[in-house]
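Structure first, commentary second.
Only one protein chain is missing from this complex, and each of the others stays in its spot.
So that you can tell them apart, the chains are marked A and B in the order they are listed, and the count of residues begins at 1 in each.
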Amino acid sequence: MGRAELPLHAPGTQLDKGYIGQSVPRPNAQRLLQGRGAFTDDLRFPRLAHVAFFRSPHAHARIRKLDFSKAVKAPGVIGVFDGRAVAEYCTPWVAVLAHLKGIKSPPQHAIAIERACWQGEACAAVVAESRSQAEDAVALIEADWEELPAVIDMDESLAGKTVIHPELGDNICFKREHDTGGVDEAFAKADLVVEETYGFGRHTGVCLEGRAILADYNAGEHSLTVYHATQAPHMMQDIFSRHLGIPEASVRVITKDVGGSYGIKVHVYPDEMATAALSVMLRRPVKFVADRLESFLSDIHAREHKAKVRLACTKAGEILAFELDDLTPIGPYSVYPRTSGIEGNQVVNLTGGPYKHQKYRAKMHVVFTNKNVTCQYRAVGHPIAVALTEAIVDLAAHKLGMDPAEFRRKNLIPDDAYPYTFPSGIKFERLSHHQTLDKLLALMDYKKLREEQAALRKKKVYRGIGLAAMIEVTNPSPAFYGVGGARISAQDGATLRLEPTGMLTVMCSVTEQGQGTEAIFAQIAASAVGVSMDKVRVITGDTGVTPYGGGTWASRGAGIGGEAVLLAGRALRSNMLDVAAAILKVDKAELDLRDNAVVHKLTQEEKMPLAELGRVGYFRPDTLPPDFQAELTVTRHYTPRQYGFTFTNGVQASLVEVDPDTGLVKLLKHWCVEDCGTVINPMLVDEQIRGGVVQGIGAALYEECLYDASGQLLNGNMADYLVPMALEMPDIVCAHIETPTRQSQLGAKGVGEAGTAGAPGAVMNAVNDALSPLNARVTSMPFTPERILRALGRVA
Amino acid sequence: MEHAVEATLTVNGTEVRRRIEPRQHLVDFLRDELGLTGSHIGCEHGVCGACTVRVNGAIVRGCLMLAVQADGCRVETIEGLSDSGELAQLQKAFHERNALQCGFCTPAMLLAARDLQLGNPRASREQIREHLSGNYCRCTGYQAIVDAIEEVLHGKG
Partner (left out) sequence: MKAASFAYAKPRALAEALDLAARPGAKILAGGQSLIPSLNMRLSSPELLVDINGLEELKGIHLDKDTVRIGALTTHAELARSDVVKKHLPLLAAAVPHIAHPAIRNRGTLGGSLALADPAAEYPACTLALDATIVVTGKKGSRKIKAGDFFKGLFETALKPGELLTAVEFKARKKDERSAFLELARRQGDYATIGLAAFATNGTKRLAYFGAGDRPILAQYAAKAKDLDSAKAALAKDLQPPADLYHSSATKLHLARVLLERAWNTL
């Protein structure tokens, strides 16, 4: 860690923070407010062709024959292609990583060749002058299928009577066991053992902008430019290069505005790879935008789990041990390149997270099915791990007659216990569970809510209060993917350039999907250099322009990208002062930069505007000493090195009212107290939390991808798949504790996924708290009226 | 163009005459034919609201109206309503309160908000939420949007 030349924010100090900690409105939001953004589907290109895909209607079927004879003759059609044709331009992939021991998955092609393994898998492509014409031609493709038995149920998959990929031997993609030892002893000596099995419904991201890619191959120079709504442009640059056989530096990936991604758009999709391959094949730009129906069928799904949990504790309420047995069904392929084993792996790592027990045993299986593929989606395994942990904790508290907040207080890792190694092996630098819990209980006036609850129960109005304490993975090092052999960068870089007029251009490898990446980089850069924010322009999402880096995922943008911007800013400041000292012929130590000018450090007297520094540095270097060269562009990189993952902590609360006649849950209010270290822009952070909470509420009450026994998706449209809309959502109160990480000068941890991680657990606990006087309990998400009424015994 | 029909419509104050395929819905026409890409497509079955535009003063789903049906109509999109300044107050409040993240739902949200402002300027917070209930946002969780509209309707809260 470098020594700071100029101080930046540290909690409790009087130093000039610049823009750090201010709720500055986002400069790049102005164009979006006028409908003047540039999303990938907005782009226009000469000779642009459109691709539509012929998708399997069957969950599992051999493709005996595809007849394109009518389709090729349809108006506007440029070509119709099967899997073999596309395979000549795009090699297949296998989504495994070395550090997930034993993970296995068969090779997957851009377009299925021998057989379709899920309903919706692309089996042919039509390229035409317009999307309408491409769809017309798709309707004319005739296929001869041989239906195969489909594996849909997770238990059946695990039992393996029908194996989807016979060459793999069974349906197990990945399994993991973890045992600290001493678990049986802990359970044997416990005064109380509670056990419960939780179900989590498969659901999906539903980004408002469909997946979008426009691939533009230039045959004249064997180069490919891809306009891609992706979170990780460098990762995609590497993948396009390797799988399409184009030299890496001849591939440029540009992300324009992205209409929401939440992890959905960080994966490799076969139809997107096919689109790029078709551009190479046809030597013209080709665009694909997933429409809503195909989004439901082919965007990654996530979070289908059945988890049996046991908790052992003393009668005084001290947790002794956790035990977990988790089963999760994915699709027929592990998704490339991050694998579909990570979510289950996280559940094993994170179960019991906030608590100070020492004994833990876990068993986890990830099994293939013939449903859509699954992979990382906002907060990955956290929503499951937090929900099952917090639910079993509430159950134990209930059985002991203890208040759930008090039970947690007894067991949360003390705030002075750090650094700390958790029974699953993960390491915490420093968390603040007790401070956040105290703050939450005060913020929500917990005591008053309990009194109100008791009074209303007498009137047969059933309110529930649910708490969820949580830990969250942020700012990952290469421990997440790199160590397993993935070419996914855990470091990021920022280039800062002083323009001749004194403006600042920031180019950073982390990307923007609306969370405010570009805004916080402007804040950090402006603060680090000493310019006002209106002088800063930020460029992200272009592999031809920014340094090499990882992009957006695992809540790493502020902590990692932000640190790179800070380091580059400080270095640029130093270089600028070198130039100023040379121009002014004074000692650099006498000078400072502030408010777009060079000033005298002690008197603050303005010595020279930055525009003058730029003019001389770029246009009149002849006036500077002969051995002096102005370096007004600086690049710095940053990787978190000390901790594999920088954990954050938070605690959420949900207040609900359940109507025992209708089973409908009314969300009255929600709270979140989060510790994400240095908060760069409180408004943006709170908005991230709120959006994440509502996504988590979706999982708890509304969202589920429903498949029938033959593997047909039953509710793949916006009318039948229910996402949270404005009227049913509560106001969400946010507050913070700030425990900066010492791994960086900025001290920022991540926060983008926190809301989603904790909300489902908080809502589950609130619903069960509301139902408890009626001796009913729900354990399977989403908590539909059907499930609640059945739990209440109102329906047989 | 199969079955093309001639239509004349006024878009953001400018008269436009085109031969249009009947199957093309209004928002595809605005985006592809006129380059007005500020109105977005999110579902094409009328549920998400991202395609909301104004026709003869009333908000409609651009994906549930055929472009040929707009013959003789006055169509207003986010671009026109921005340039005329009609949305300026709402846009400022949205900006200051970060009532948008990715921006994909935003043009439609602004049109829905303006519709409420015109039709029920004393709307309560609950009524604001109800008026927005047909506009899907995945990023914000809605609260900042409700806050921004409440501020415009009732002053800083």
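Quick notes on this one:
Simple rule for what comes next: a residue touches a chain if its C-beta (ideal position, glycine included) is under 8 Å from a C-beta of that chain, and two chains touch if they have at least 3 such contacts.
Everything numeric in this text was worked out from a predicted model, so none of it was measured.
Note on the undisplayed chain: of the listed residues B:E33, B:E96 or B:D115, the one touching it is B:D115. In the complete assembly, the contact with the undisplayed chain comes from A:D720, out of A:E114, A:E406 or A:D720.
Hidden from this view is one chain, which touches subunit A at 131-132, 135-136, 139, 291-293, 661-664, 702, 706, 714-715, 717, 719-720, 722, 725, 727-728, 784-786, 789-790, 794-796.
Listed by residue number, the positions of subunit B touching the unshown chain are 2-3, 5, 21-23, 25, 28, 44-46, 49, 52, 58-61, 63-66, 68-69, 71, 112, 115, 130-131, 133-135.
We take it that only the chains that are shown with their structure count from here on.
Between subunit A and subunit B, the centres computed from C-alpha atoms are 29 Å apart. Every residue of subunit A that touches subunit B in the complex is listed here, in rising order: 25-26, 29-30, 32-39, 41-42, 44, 75, 132, 205-210, 257-260, 262, 291-292, 513-516, 683-684, 687-688, 690-695, 717-719, 723-727, 729, 731-732, 755. Subunit B contributes residues 2, 21, 23-24, 31, 35-45, 47-48, 50, 77-79, 82, 91, 94-98, 100-107, 110, 126, 129-130, 132-146 to its touches with subunit A in the complex.
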